[in-house]
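Handing you this structure, nothing more for now.
The other protein chains are all here in position, but one chain of the complex has been omitted.
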Amino acid sequence: MAVVRLQNISKSFDRQMVINNLCLDIVKGEFLTLLGPSGCGKTTVLRLIAGLETCDSGTILINGRDQTRMPACDRDVNTVFQSYALFPHMNVFDNIAFGLKLKKIAGTRIRDRVKEALELVKLEGLETRPIHQLSGGQQQRVAIARAIVNRPLILLLDEPLSALDYKLRKQMRLDLRHLHRKLGITFVFVTHDQEEALTLSDRVVVMHNGCIQQTGTPKDIYETPVNLFVADFVGESNIFDAQVTRTLDKDMEIQIQGITKMVQNRRNFTKGQTVKILLRPEDMTVERTRHQCPPGFLPGQVKEMIYKGTTVDLLIRLDSGHDIFATEFFNEDDQDIFYDVNERVCVSWIKGWEVTLPHE
Amino acid sequence: MNERQGFKFFAVFINMAWFALFVLVPGLMVVGISFLTRDMGSFFAWPPTLVHYKELVDPVYAKVLGNSLVYSLNTTLLCLGIGYPFAWFLSRAPAYRRPLLLMMVIIPFWTSSLIRTYALVILLKANGIINAVLMGSGIVSEPVSMLYTDVAVYVGLVYSLLPFMILPLYAVLEKMDLRLVEAARDLGANGLQVFVHVVLPLSLPGIMAGCIMVFLPAMGLFYIPDLLGGAKTMLVGNFIKNQFLTTSNWPFGSAASVFLLLLMVLMLGIYFLLSNRFNRNQTL
Partner (left out) sequence: MKRWMGISWVSLVFAFLYGPLLVLMVFSFNQARYTTAWQGFSFTWYTSLFENQHLLDAFVNSLIVAFVSSLAATAMGTLGAFAVSWYRFAGRKIFFGLVYSVMMSPDIVMGISLLMLFVLAGIHPGFLTLLTAHITFCLPFVIVLVHARISGFDPSVVDAARDLGAKEYDVFFKIILPMILPAVLAGWLLSFTLSLDDVIISFFVTGPGFEILPLKIYSMVKLGVTPEVNALCTILFLLTLAAVMTAHFLIKEKKK
C-alpha cells in the first residue's frame, strides 16, 4: 500500500498553475526523489505533503486516510528545510526537542530520544551548543535530527544539500543513504541535481511545469528516458533527427545525418516516420581514420579535447555540421585516447544503445 | 485563516488609526487653519484668506524668517564640515575599535539635548569654567561674556545636532567599497581627485540624510536660543512658538509651520531621488 497517495492534485499561486493534475503514489519505506529544474513544482509537492500548503483540488491520502485539509502540525510528516530553519534563539537540544515537547512527552524520554537522534546524525555531545556556533554541515545534521526525532512516517527533504560544499555534499549523500536504511522510513527528497537524484534514490520522479514527466528507477530514467525533456535534463545527450526507411522484425533502418544505419525498433515505428535518436556521450564510439569512414559510421573532425582525469571528452563536428559530444574512457588496452584538434574521426554506436523517441 | 485575517486587520488598524487621529488630522488642521482669518476669541474664523502667506513674504517677517533660516543653514554646514572628516576617520578606524567609537557617537545622539545645552551653559557663563581657566592662566583679566552671543547659539546648535550628521555619514562611508578608491588611484587619480570623483558622489545620500536630520530639527530647537542666545536670536521654532503662545496668532503660526512642512517634503524628495538613482546604479 502506498504510504502517500496524491490524487489529481492541482495548485495555483497568483493564478499561475504550479501543479497540474498530478498523481503520485509513494511506496512505504522507499527513497523517492523529486527531480526537476527550479520552478517545476517539486518543492510545492513537498509542501503539500507536509501540509504547509493546501491544494486547490485533488486529495492527499497519508497511510490510507484522507488528510487533504489537515494542518501541518497534525500530520505525521516532518521536513528538513533547504535553509535548515533552525530556531536561532534555542540551542541544539531545544531545537531537536521542540516537537517532542509539543507532544508533551516526559522530560527523561525527551533527553533519551534527543541523544539517540544526535547519535544517528553523528553529533553526540553538542546538546548545549548555540545554533550560531555550528558549521553549515552541523546545522544540516541538527535539522535532520530535529525531524527524525519525532519518528515521522515520512521524512521530507527540501534540497538539503544545496548549501554545502562539494566534499561535504558527497559525504552527506552517503550518510543519508545510511540513515534511510537504518530508520526504514520513507524519504521524499527534492533536488535539481540529477547526480544527487541518481545516486541516492530507489525511485526518481522527474517533473517539469507542474507535471510528472517520468517515474522510474535511476537506471530507467537514465537509460530509457520517455521524452526529450527527461533525456536532456538527466545527463547529457546527443540528439539527432532521423527518418525510418525500412522496418524489420525488431529492428529498423533509419536515415541519419546522410548515412543509413540499423537500430532497434522498440516502439513499433513505421516506415516514413520521423524520429529522434538520442545517444549518451559515453555510448559513442570514436575511431581515427585517414580515409573514408566504413559504412554505418559518421565522419567528423575533433574540435575540442577536454581532459577530465578518468575520461576525455571530445567535441566533434560532424561533416553534416552537427556538433556532438563523445566521452572516451581510459583503459588498460588502449592508452591512446588523446586526439589532436582537427583530427579526422569516424563516430558510431552499438546497435541497441540508442534511445528512439517519436518526433515531438 | 479568518482568525489570522482578523488579527492582522486589528493590528494594522490600531496603528493606522492612531497616526490618522494624531498626525494626519492635526497636520491637516495646520494646513486648513493657515488659510483662515485670525480671531482673538476663537483663535481663527471664516473667511479663508491668503494674508498669512503674504505676511510670510512681507519684508518685516521675511527678514525674521530669513535670519532664522540662516541659523539652521549655517548649523548644517558647520555640522557637515566637522562631521564629514570625523565620520571618514571613524569608518577607517580598525574594525575592532569601531563598535566602541560608534557607541560614543550614539550616546549623545540619544541624550536629552536640553541636558547637553545646560552643560554648555555651565561651561560658557561668566563665572563658568572656561572663564575661570582663561583668567587663571592670565590670558584675560576680565570675564569674557560668551553666553548670550551668536557664537554661543551656534555652539549650542552644533553641539546638539552633530551626532545626527555623523551617524548617516558614517553609515554610507563604512559601507563604501574601498576597492573603488584603489581602482581610482590605480587609474591615476590623486587624493583630491579620488575624493571629488569617487568618495563624495558615493556618500551623497548620506550627506543628504545628515543634512535633513540636522536642518529640520535646527529650526525647531527654540530653547537653545532661549538659554544660550538671549532674546535677540530667533529660530523658526521661536517664531512659531511666539505666534501660538505669545501673540495667539494661530493662522500665522500655522502658515509658518506649513512652510516648514514644505521644506521637509522638498528635502525628503531630493533624498529619495538621490538614493533611488544610487540604487539603480548599483544594480547596473
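We call the chains A and B, going by the order they appear; numbering starts again at 1 in every chain.
Note that a residue touches a chain if its C-beta (ideal position, glycine included) is under 8 Å from a C-beta of that chain, and two chains touch if they have at least 3 such contacts.
These numbers were taken from a predicted model, which means no experiment stands behind them.
Touched by the hidden chain within the whole complex are the displayed chains A, B. Considering B:54, B:92, B:197 or B:232, the position touching the chain not shown turns out to be B:92 (whole complex).
When the full complex is taken into account, the listed residue touching the unshown chain is B:123, out of B:77, B:123, B:181 or B:204. Seen from chain B, the chain kept out of the figure touches residues 3-4, 7-8, 10-12, 14-16, 18-19, 22-27, 29-30, 33, 43, 82, 85-86, 88-90, 92-93, 99, 101, 103-108, 110-116, 118-123, 125, 127-129, 132, 159, 162-163, 212, 216-217, 219-223, 226-227, 236-237, 240-241, 244, 250, 253-254, 257, 260-261, 264, 268. Residue positions on chain A in contact with the hidden chain: 47, 50-52, 71-74, 77-79, 81-83, 85-89, 98-99, 102-103, 132, 146-147, 150, in rising order.
Here is the rule we go by: only the chains that are shown with their structure count from here on.
Centre-to-centre separation between chain A and chain B, using Cα means, comes to 60 Å.
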